[in-house]
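Note that one protein chain of the assembly has been removed; the remaining protein chains are unaltered in position.
Here the chain labels run A, B and C in written order, and each chain numbers its own residues starting at 1.
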Amino acid sequence: MSFSLRLIPLLPFAGATVLLLFGRAFSRQWVHLIACLAIGTAFLVSADAFFTALPAAHESGGLHDIVWAWFASGDLKVDLAFRMDALSGVMCLIITFIGTLIHIYSAGYMSHEKDYARFFAYLNLFCGAMLILVLGDSLPVMFVGWEGVGLCSYLLIGFWYGQTANANAGKKAFITNRIGDFGFLLGMFLLFSATNTLDMPGINAAAKAGAAGLTEISWMGQPVAFWAALFLFVGAAGKSAQIPLYVWLPDAMAGPTPVSALIHAATMVTAGVYMVARLGALYLLSPAAMAIVALVGAATAIFAAIIGFAQNDFKKVLAYSTVSQLGFMFAGVGTGAFGSGVFHLYTHAFFKAGLFLCAGSVMHAMSGSGDITKMGGLGRKIPWTHRVFFVCWLAICGVPIFSGFFSKDAIVAGAFATHVFGESLSWVGPVVGTVLLLAALCTSFYMSRLYFLVFSGECRADHETQHHIHESPIEMVGPLVVLAVGAGLGGLIGFPGGLFGHEEWNLLGHWLEPVVGPELHIPHAVEVTVMAASTAVAFVGIFLARAFFGGGYREPAHQFARSMPGFVALVRDKFRVDELYNFFIVRPLRFVSRGLFVIVDRIVIDKAMVEVPAAIVGVFGRAARWFQAGDAQRYLATFAIGVAAIFYLATRPPAPDAFKVTIQGTAVDVDARGVAGTAGRTLLYDFDFEADGTVDRKGSSPTAHFVYEGTGTYVIRVTIKDPRWGTSTRLEQKVRIQ
Amino acid sequence: MPTLYYLYLSFALFFIGTAGVLLRRNALIVLMAIELQLNAGNLALLAFSRSLGDLKGHVFAFFVIALAAAEAAVGLAILVGMYRTRQTINLDEVATMKR
Amino acid sequence: MGLLGWIALTPLLGALLVMLVPKEEESIHRGIGLTVAIGTFLASLLILGDFDRTQAGFQLVVNRPWVASLGINFHLGVDGISLWLVLLTTFMVPLTLFSPQAIGLRNIRVREFIIAMLVLETGMLGAFLALDLFVFYVFWEVMLVPMYFIIGIWGGERRLYASIKFVLYTLVGSLLMLAAILYLYAQVHTLTGTWTFDYATYASLMLPRGPQMLCFGAFALAFMIKVPLFPLHTWLPDAHVEAPTGGSVILAAVLLKFGAYGFLRFAMPMFPLAAWSAGPAIAILAVIGIIFGALMAYVQDDVKKLVAYSSVSHLGFVVLGLLTLTAPGIQGGIYQMLAHGISTGGLFFGVGILYDRRHTRRLDDFGGLWAKMPVFAACFLVIVLASVGLPGLCGFVGEFMVLLGTFTAGKTWQTDGLPPMFWSPMLLAAISATAVILAAMYLLTMYQKLMFGPLDKPENKADHVRDIHGRERWVFGTIIVAALMMGLWPKPILDRTEASVKSFVTAFRERLLDADKNPNAPARFFPALPAAEKTALNTNPVTP
Partner (left out) sequence: MHQLHTQTVGLPATITFAILAGLTVIGALFTITRRNPVVAVISLVGTFFALAGVYASLSAHFLAILQILVYAGAIMVLFIFVVMILNRDEITRVAARGMVRRGLGVVAAGYVVWLLASVVANSSATPLLGGPLSEPGADFGTVASVGASLFTDFMFPFEAVSLLLLVAVVGGLVVSRSEKQEDDAEETARRRAQVATEIRPESMVGGPTDATANHEAAHH
């Protein structure tokens, strides 16, 4: 069924274009009006598509819209086409809805910004690209959005381009993403090589049918599907900040806070999860690939959570929290619980966006500083921000009823209950589940630490800053409240109704079922146990944090820091991964490049291969300069000598190098014809058979016959004369007469 | 008078002209020597023309004279220009390519 | 003369016209030059109208005797391979003449510059259109001379070194090519009894292995230098750095394309066996070039040199694509040529602006320019991203198709029954794909050093560091529109190259398989010359 899906990304793009071209001429009101209108309309169109058009087309692959044939060559055919099914529809709604909220929030947050129009243009551009990413019907179209969001992320991180650190962070994000894109490209090529198509429905169909191209065993004993899935996962890891490519995300916090909320929490970073879910059928073909996805996800979840313990920057804590939560999502999709992964993506979008926007509001209040060691007791001064943060905090900790509880629980339970790994890898599920529970504990702890340090106790900021603390304006608080509602109650959309025998209560799972397959069946016992465990874990984390940080830094926190100073420092320095990369990858690359430049280009090629032959030629040239002194008279003399030489050679009678002598007894026959005959000249031949000065035969015949009187060695002398030129040649040859 | 004597004269003139061109330093004399060479050619043309009874030789000689006039005009102009820039018409002193 | 003849020669006539105007009237020179160049562009759009995309062969052919006694014909024609390159040429030249920075800082001898550009355009168009090897060679050399002057007269400090290096490199290749052409000329005469430089005849001449290798070597060397392929690339950075903006733009946008075009038009079809034998080596050189060029670009501190090395990297993709002998690979290669013309041309325009404003090209001298010139920074960003290969802009399509073509080449060869052109295409594709990372690294690093960071250097704060305005905006606007169109709607271009590329692949395969059966058979024609053509050739049996 067709629907003008192109409108959805086109609207934000149009907004971006207008703002980029004419934005500087508009007043601020017009700028944010245009931007909000563009994304808001896109939300309405998405909602229309999702709720009115989609149900009818649900079974037949959703809504489809071909804009035009993009490129084609040989078997390769790529259309610029969009498709909306339940999965991309949910994504569209999340993006446009949260996008609209953040646009509105930004109108308040960025109100003092000089480059107002540029900011909103980038935001709109980002939304457009993100919508292309989720709506793209084929991998290359998805890749357009994929790179487009990377670009916008680059631009928005470096929005305050005047500071080198921001620009560096943007560049780091883009390049790290590019490493992922490299994997994405190779994955695409592998898939094309295996299935001859790049359309995602086609690939999924081939995967479901177990196409030979995908299942055939290739390198290292793994099927093609494994490598394709793995390479695509490299792309996903880049975009979604998973180990080992997560390093860019914390740095990306250099951008304006609404950007962090929209791009680096709610939408762009979840693109990898979305892609894995979208190509679920492909991943299901290879348990090994699934295991890698799940394990990387789980490892990232716990690793980033631990780093989160010791960060003192508000946004950095949230950034590592995002990395960690993305790890949860990957663990979810990696264990085959695609619906749960997407569910967590959805709840995370709300509570993390809420948290980030609260961070923005707090930093707004704190005159721009994000240092949590200088905060405290803000709950009374900025009550609305506090309330919203409170809700979102409970959601991310996984306190029951709040949204994070349901989604996190679904993932953990799925990990314990999954069967996708088969016999040999059956250990993966429980390991992932356990790690995730630990990560949930850590999450609960560091988020509570953040909450207590910021909102409880006495304010540790200096007097000047304290004086300025104020609640944010309505256009910032409004979206916060909406997000808090979503974070609080949004989880009900994926209510684990199976527990009560009502599968249909799980609305999201129901929607997604045709796309990602039915939800995992989770046994009651597992479900209940996991729920209990994760509830316990959430509360343990909160109480532990309260013991350490309730009302400010408490004695146990100091004690802990003193007992393990090395470890704490290591964690605070983020395990020094950046330094590691810098030392082992970036610097060697630069060093090798510079070395190659000097050695290969400057020395081997330019000196040895170019200048040495040139020098050799130069020697000849200097020798030849003697002839070319610029003196025309000497040129003429040389010319005269040359003419004379030519005359000399041309006027010599044509003669053979040696004449032919045929001996028969004492008789000889001599033939003195030249190689080329007489060349049309009249020649005279003098034959002197004994070389005694008497000419024995003469005339114009080149041959002569002579009979010697006795045996012996004779010299035959032939003189060839050209009577016209008066020139002659003399040839001599020895003959032996026996 | 058979044609051959005219030719001998032509050869002699040509040789003298060539020797002048090759040996003299004065650019003016070199130009004159070139005129001698051209005249040697003219003489041969006319001699053959006479012996063959064909007027084409005259026509060619006419062209050669025109060419000589053009050559003299341009050559002398160059000489004057050369003298103005270098204060000499000594051919040895105007060879600039040797450095 | 036919449409193509007029297109090829109009710039030359324009150059003659410019010569007639006194040298003081610079605005008239610019006006005439621009008018002629735009006229040529409009005329070349007519080709597009008359071009039949379903036909693989040469169209709009012009064929008239030139030097009949030597069998030289003024023979021009266009097919899917040359069509867009011709349009690229006619598009870039007026843009260059329009740009205020084209001549560079030493804004002298405007008339001569315009003349050089117009003669250059004739050379380029003629060489793209020529179907007679002699005519091709003439135009090929005609290109060399104006470029030599453009670098040597209007260039930077080391312009003499750079221009001579450029000429020597190019001449070494082209003289060997001339020798090979003359050898073929004699061979064709031996076989047919006629003297001809006709391309179609040469393209079906099949030499035995030995001479084929030698002739291929001669042709390939000329083209490898022009591309330029590692390790024959060192003339390029020097030429680019010293050339004025206009020279750099044309050099990058069009001249370099002759290397790849030559492979596609001459070296590969004429010597399939040799091309196949040399395939692995050239493919490896191309991949080395891709990576090496990118690494070199990464460590340059001169903007122009950086862009020049990025050309080495980008054009490596083109050569790799051509060698795959697959439709996506070759079409992608052609597309990459066009995209590179637009994006790198744009980069050089940008560098021209920077140099105009700041009189330096050292990266460390810049910083924070976004604050001073936001419009320029935005335009330059788009062009940089096009060069990085961001999907949606022109650079992506070609790169993607080349990589995909290379990656799947092994499979395609198998189905096509073609012996492998080079080893482990998947690995080579994977190695080449790392260039997407490296391209982002060096180009974004460059961009950041130019535009981002604090505006702390007094020279950058000066008033004359003005944002782009007037004609400069039009130049960048045009480039950006072209880059966007090529990125979003490549279909019209790809459609028109498809038939020719497919027939190229088929012809190459058949000739290669035939040659492979008996590599040392004496020179012959395969496929046999059409009878009609034979009689046509015999009508002028003249000996030189």
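By definition in this document, a contact is a pair of C-beta atoms (placed from the backbone, for glycine too) under 8 Å apart; a residue touches a chain by one contact, two chains touch by 3 or more.
These numbers were taken from a predicted model, which means no experiment stands behind them.
Touch with the chain omitted from the figure is made, among A:A637, A:V661 or A:I737, by A:A637. Listed for chain A, the residues touching the missing chain in the whole complex are 629, 631, 633-634, 636-641, 643-645, 647-648, 651, 723-726.
Take chain B: the residues that touch the chain left off the picture are 1-9, 11-20, 22-26, 28-29, 31-33, 35-36, 39, 42-43, 46-47, 49-53, 55-56, 58-59, 61-63, 65-74, 76-81, 83-85, 88-92.
The rule is simple: only the chains that are shown with their structure count from here on.
Here the CA centre of chain B is 52 Å from the CA centre of chain C.
Against chain A, the residues of chain C that register as touching in their complex are 165, 168, 231, 233-234, 292, 295-296, 298-300, 326-328, 331-332, 368, 370-371, 378, 385, 390-392, 396-397, 400-401, 403-405, 407-408, 411-412, 429-430, 433-434, 436-437, 440-441, 444-445, 448, 451-455, 488-491, 494, 498, 501.
Per the touch definition, chain A reaches chain C in the complex via residues 20, 68-74, 76, 80, 140, 143-144, 146-148, 151, 154, 158, 161-164, 166-168, 170-171, 174-175, 178-179, 181-182, 185-186, 188-190, 192-193, 589-590, 592-594, 596-597, 600-601, 604-606, 609-610, 614.
Those residues of chain B that touch chain A in the shared complex are 18, 21-23, 30, 91-92, 95-98.
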